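One chain of protein is taken out of this complex; the other chains stay put.
Each chain carries a letter (A and B) given by its place in the written order, and its residues are counted from 1.
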Amino acid sequence: MTIPEFTMADFWPVIPAGILTAAAIVLMISEVFLGAAASRTYQSLLSVLACVLAGAVALMNMTDTPRAVLQGYAVMDPFSSFLTLVVCVGTGLAALLAAGFLQHRNAERGEFYALMLFAAAGMTLLGLSNEFITLFVNLEVLSVATYALTAWLRRGSRPSEGAFKYFILGAFAAALMLYGAALLYGATGTTHLTDMAAKLRAALAETDASGGHPKQMLIYAGFLLVGAGFAFKVAAVPFHMWTPDVYEGAPTPVTALMSAGVKAAAFVALVRVFMALGPAVDPQLPFIAFSVLALLTMVVGNLLALPQRNVKRMLAYSSIAHAGYLLLGVAALFAVGKDAKVGVLSSTPLVGISGSMQSDVYQGILFYLLGYTVTAIGAFGTIVALERREDETKGNAWDLDRFAGLGSRKPGWALAMTVFMLSLGGVPPTVGFIGKVLLFRAAVDAGLLGLSIVGMLASAAGVYYYLRVVVYMYMRPAPEGALVPERRWTTELALVATAAGTVLFGVLPGPITALLQRTDMLFHR
Amino acid sequence: MSSYDSRLLNFVIFAPLVFAAVLFILPKNEKGQIRALTFIAMLVDAALAIWAYVRFAEGPAEFRLEYWASWVPEIGLSYHVGIDGIAASLVLLTGILGPLVVLASWTFVQDKVKEFHLAILILQTAMMGALCSLDLLLFYIFFEAMLIPMYLLIGVWGSEERQMAAMKFFLYTLVGSLLMLVALLGVYFIATPAGQHSFDYAAVYNGLLGGSREVAACVKAGGENCSLSPVAAALMRYGPWMFGAFALAFAIKVPMWPVHTWLPDAHTQAPVAGSMILAAVMLKMGTFGFWRFAVPLFPAAAQKYQLALATLAVIGIVYGALMCLAQRDIKRLIAYSSVSHLGYCMLGLAAMTPEAATGSAYQMLNHGVSTGALFLLFGMIYERRHVRLLSDYGGLAKVMPIFTAFFVIVTFSSVAVPGTNGFIGEFLVLLGTFNSKLPLWVGVLASLGVVLGAAYMLLMVQKVFFGPVTRKENQQLHDLNLREIATTVPFLILIVVMGLRPQPLLTVIEQSTRRYVARATLGPESSEPQLQVKTRPPPTPAPAPAGAIPSLKLGENEAPKPSPARDRLLRPMISPNSPRPVLMAAPPANAQGAH
Partner (left out) sequence: MFTHMVSPLTPYLPVAVVLGLAGLLAVLIPALTTRLGPRSVNEIKSATFECGSDPIGSARQRFAVKFYVVALLFIVFDVEAVFLYPWAVNFKALGWFGYGTMVAFAFTLVMGLVYIWKKGALTWES
């Protein structure tokens, strides 16, 4: 029997997850020793501290050499390290928001933060999994924690409905993905992405006595099922039906975490799996699949958001639309059609895009994920600051009227929300604009002109519903007796941090783009 | 060029923003202080703009007062500003207008005063930035950034239907500019070599020029079986589309018929300050965009669609004028007159002859002055009566003589009576159009617009000012107060001076005109002098305090030759003891702006 040899180099990528888990355990254990009336402010601060530490380690990992670690079960590359950073930023901000939210509802417990941190650990590990079973386990770690978080406020029909839908459909999607992975395993005899990629081509070419390709069906079905599982997690149309109900039903800080962290992790895993396996089969196929998904998601997401009066639901649909823009980037990775030799859009196709173009796409996707995380959490944070417990059962807690006259009632919050809405709409000088430029730049470079134009038009439609919030805040008088509940400093701190980040990264994106400027973003060998 | 010259535009652009930051911390109830501070900010910015204009006045380089700084080198985005003749004139106009806008809304705005002035200051920064940008993406950023404060100006401080008008304004402009963004990304990849992609205007222009020549030659040769370079092939295939995207974005902003429909609503609902800025400066961003980007970057496509552009412009002229005749709402009438007047600007650009282009640029300034003044003056009676219909007024000449006199002078300017500024612009445009290769009917129809213009403006003046006072409410109106007179007089001075002494401005404009026409027609001068690309300076240690820029062509940006006229102008500003003579003595390349 050979004993695996591990060195410290193997553990660096999982240290952030370790920090998050350790903090989660501390929170869980310390909770049971507290009295009902004890102050629990330390809990959110400890979560933030854990996220900061984990994020710092991830930042250090960014500059490390990309390599396979832990016997190839995981990889260490800038792609996953940056995801860890994004997840830590998102979780830290969501934990800050949660403090005020939970105290207002008298529901603050250590388990809430512990579940958040467990979910975050799962997200970071999902990003660096390089083997299907590891990937599946991490997906479940993050999913189970978010199912529980969705149902945190048990009373009322909305949380139960959301949690139930999320659980049933999530389990279904996980099963689909597992089944797909099993089919791929059946065709290649391995679950390691690296080995699988090497064996896929041979497996496809295998012929039986009658000259057919017995494994072809198996492999294509496997891809389809794995892709469907991911499409569910990233809320791509037509796998998006759960999103509005779950996002609306979940406690708002959890919604923030879902829209930012879960989505980011799922995207990173999706890119890793398909970049490892897709080209081995046929770049055309994933290209078509992701283009169609991107098209549908961008258009349908934006159109469905248009009639929403419920801001939380509107943000849920907008999160679908943003998944569409990100899918456009994924489609660009598999694009065929740019002649890399002359550097000009042309009609002479080459198979696949060049390395530097790929790195542009990675840069675009990752920057967009960070920008969206900061902005979306800020937007949900404003909702946290405004919603009141009494209204949740009446169902108008998130109505646009809540925002009426906010410009004069709470100018600071209104300004922050305006910044978030503009950033989501991609208007300069915000981080959303730079993200869109980077992403669409990569898409145009890869020759996806038509899709880019559709995406731009869809996002113009999106600006309509984002601006409507601004209209209500500044141009509608406040309704009679509209009280703004006083909030804790944690909520305000989160709002200030996100608003400042949204503007700052929009004006000075340099440090982040410099961090992302690498050709070896994704390690897949 | 001295080192503060190279930073001058930064001050012009960002001074209002800095003041806005100061304003931000003022208490919101100190309305007087807020107004005063904003006014001072605008005065400072106007002074800086005038200074920039003076410093610009002569020199061989096309773009002067250049400043370059690295911003996001990973994607080739840099902060690169500089002005040529047309930009300098428009910067001057924008600068002068700033304080007047603040004065115009001194008493009109009583609600959310602080936010209002913040919006105006931010808008000023965005407009100045867009005019000075020499980087495509930087321009785009400023171009978009203008939308938000203007949207708020209309939506928060506007009239009854303000929300709808604001939303319409925002969405129209945004759809156009988002499509432009895709085209902008496309042109960025086509024009600049892989690995060194850049949004720099000069890099993009120089990268496209050869390709445009090939395409034009190919089209001339029949368009079949040309052997094209990669850039030319890409331009052949995508050029018309990209030109279309740029043109659509700018046409919406101008606005050209048939995408003008947001303008009457926006103008009607906007507060005085909003209307003034919108008419005087923001609409010029459209024509300026054609001048700077759409036409020079895609000359082959522009020539292909020259007649289409001219036709739309003429339709705009005639249609706008006819719509004016049918209006009952005064603000709507002035708005439609804008559509008509900007038709001349577009016609001048489409004609692609030196006279027409000069006239077009002059008309941009005229329209800014005269329509800005019209909105200002109308704002004054609107503040008194809060009604907009023609039938609500009548016989005001008896009640408000000073006001009437002012209004009539501005009307003369607007209908291009000789001796006012309007005449010079329209005359030059029509002259240039008749001299161009456009068909004769274009010029004939455009001339018809002049007649119609006189008709609708004079009819309005007659209905509002002359005849008996039909309404009881109008009998008690008091005439203009000192502040209002002080706000209007600068406009009147501009109208007369620009009408009687057009030469100084025309000289500045003509520097750009020559190059615009050469670029639009791909004439032999279109690459002469070639635009200079600014890039990151090499990491070699620079001996001089300011590093030389590698790709600089000597003699292009060196210090301008001393001229008696300029020295006379500068003497009050620069004392003999200032460091300027020392810098003049230094080698020219080192005198170039520091980074």
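Before moving on, here are some points about what is shown:
In this section, contacts are C-beta pairs under 8 Å (C-beta built on N, C-alpha and C of every residue); 3 or more make two chains touch, one makes a residue touch a chain.
Source: prediction; values computed, not measured.
For the chain that does not appear, the touching partners among the shown chains are A.
When the whole complex is considered, the residue among A:9, A:25, A:217 or A:241 that touches the unshown chain is A:25.
Within the complete assembly, residues 1, 3, 6, 25, 28-29, 32-33 of chain A touch the chain that is not shown.
Basically, only the chains that are shown with their structure count from here on.
Chain A and chain B have Cα centroids lying 42 Å from one another.
Partner chain B is touched in their complex by these residues of chain A: 339-340, 342-347, 356, 363, 407-408, 411, 422, 426-429, 433-434, 437-438, 440-441, 444-445, 449, 452-453, 456-457, 459-460, 463-464, 467, 471, 474-475, 509-510, 513-514, 516-517. Residues 71-75, 112, 115, 137, 140-141, 144-145, 147-148, 151-152, 155-156, 162-163, 166-167, 170-171, 174-175, 178-179, 181-182, 185-186, 188-190, 193-195, 230-231, 233-234, 237-238 of chain B are the ones that touch chain A when the two sit in their complex.
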